[in-house]
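Read through the structure below, which is laid out as structure tokens, and then see the notes.
Each chain you see keeps its place in the complex, though not every chain is here.
Just so it is clear, A and B label the chains in written order, and each chain counts residues from 1 on its own.
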Amino acid sequence: MNILTTDNIVNVIDKMADVIIANEVYFCELDSVAGDGDFGMSVAKGFKQLKLEWDSLSKDDIGSFLKECGMIITEYCGGASGPIWGSAFRGAAKASKGKVEVSLSEFSDLMESAVEGIQKRGNAQLGDKTLLDALIPTTVSLRNSADNGEDFVLAFNKGAKAARDGAEKTKTMTANKGRASYVGERSLDHPDAGAMALGVIFTELVDAI
Amino acid sequence: MKKIINKPEDLVLEMCEGMVAAHPNMLTFNKRNKLLCRKELNENKVTLISGGGSGHEPAHAGYVGDGMLDVAVCGDVFASPSTIQVYNAIISSESKKGTLLIIKNYSGDIMNFEAAAEMADEDDNIKVEKVYVNDDVAVKDSLYTVGRRGVAGSIFVHKIAGAAAEAGLDLKEVKVVAEKVIKNVKSIGFALTSCTVPAKGTPTFQLGDNEIEFGVGIHGEPGVAREKMKTAHELATDCVEKVLLELPNSQEVVVMVNGFGATPLQELYVFNNSVSKILKDRGITVYDTLVGNYMTALDMAGASLTILKLDQELKDFYNARANTIAFKK
């Protein structure tokens, strides 16, 4: 598989929503160790709303679909997750404006644009113990796969592994961004909830393409 | 989890409605955006907006009213309200003098309040200023972190900036006053039990029978250290010590002994008994004392100490009239 169509992307997001909703409590638990325990709820809330409004979402092209997703997520995801996930989707939308299919290289553009959106809003860097520590490695891995001419399935498999490894590494970091930073050294040894969640999500998404 | 609620999803909405039902002369409710607003807005004063996640009741809607806030924006439990909610708070309470957002220093709140401020500025040409409350001294502040949490000290910002706005100061001036309060207010808290976030249904952390978390925030985050349970007097000694370190040369102060939700007033008064003695021994004059549940963390047992260092300006604004549900002066 060398191309994702609008339908494929819609499918992927549909699956992503299912995974997030199914893991609501688990994601809350991840956020309980050094955070405030609401991450699963906050992010699931936006994706539940997405599902509710699913039929009326524009599915004309990838960009407009992701843009509408981003608006709903911004409005309905609580806490930090609203702006972060919202700007990720809106960033991705910007990079896929008007497109009805994307190559792996274009998909990498889209992911990089999502990362950029998150960083513009949240101001965090690699190593700050946020979901970026899973998302950036995934994005880099996808770009490498594209450069090597790999197909989506292999690329997604590698990308998911990069996310899991990145999430694992957050254990050794003391948080600088987000709520974990308020507990100082106490956040050591515990992974970041957002990064772990991305590891889970990307792993499940492999089956969706 | 045993709580007097219906479904966790409906909790915040029903709480807001129950609040308006109890205080129909004080508040109006914008249901779509979960805004609790003053009954009568005064378009000739700076508008003050605060808010954040729910679970801290009476904060923040309890401080909406004469001499304090104009709007409280209610997020879900412990989750910042969305950008859209805050944006709607700003545009629905526009005054001729602009709007000050009082933000507790958490990345979620910051992102949402800032994005909303940008929207209101760009799309609607509303002057919006922001202050960031960061009174919690539990964790060391440094260049490399996102700074300290905003906790119970927020209430003094609402009170004093509220009085400044009511006195007719302009936006920049009210902001300067608010920042002066922020510079002079420090807090530290400790938990005897965890709270239980309704959507999760189980306690965020577990404490042994003889353990406390020292240096906790107001979201069930663990503190900076797990310690052995101590007497009220030892706890007060630790707290006063920690807070005064950050408020050198304090001569006259306001004290707030704040309960986290499940600690009875009886214990808060015992704690205050020690606090007041320790401050006296240190030669510090207590100008006023607040004891009660002002900024809670759901059903957490525990308390925090907040000290506000006064000067004449702060004292005058502190003394101004205020008439809200949870704070009257």
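Here is the rule we go by: a contact is a pair of C-beta atoms (placed from the backbone, for glycine too) under 8 Å apart; a residue touches a chain by one contact, two chains touch by 3 or more.
Here the structure is a predicted model, which means the values were calculated and not measured.
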item: Per-kind copy numbers - full assembly in this file; value: A x2, B x2
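We take it that only the chains that are shown with their structure count from here on.
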item: Centroid spacing, where centroids are CA-atom means, of chain A and chain B in whole angstrom; value: 32
item: Contacting residues of chain B [partner chain A, same complex]; value: 53, 75-84, 106-108, 111-112, 115, 136, 138-140, 144-146, 148-149, 197, 199-201, 204-205, 217, 219-225
item: Chain A to chain B touching residues, read off their complex; value: 24-25, 28-29, 32-38, 40-42, 45, 74-84, 86, 121-122, 175-179, 181-186
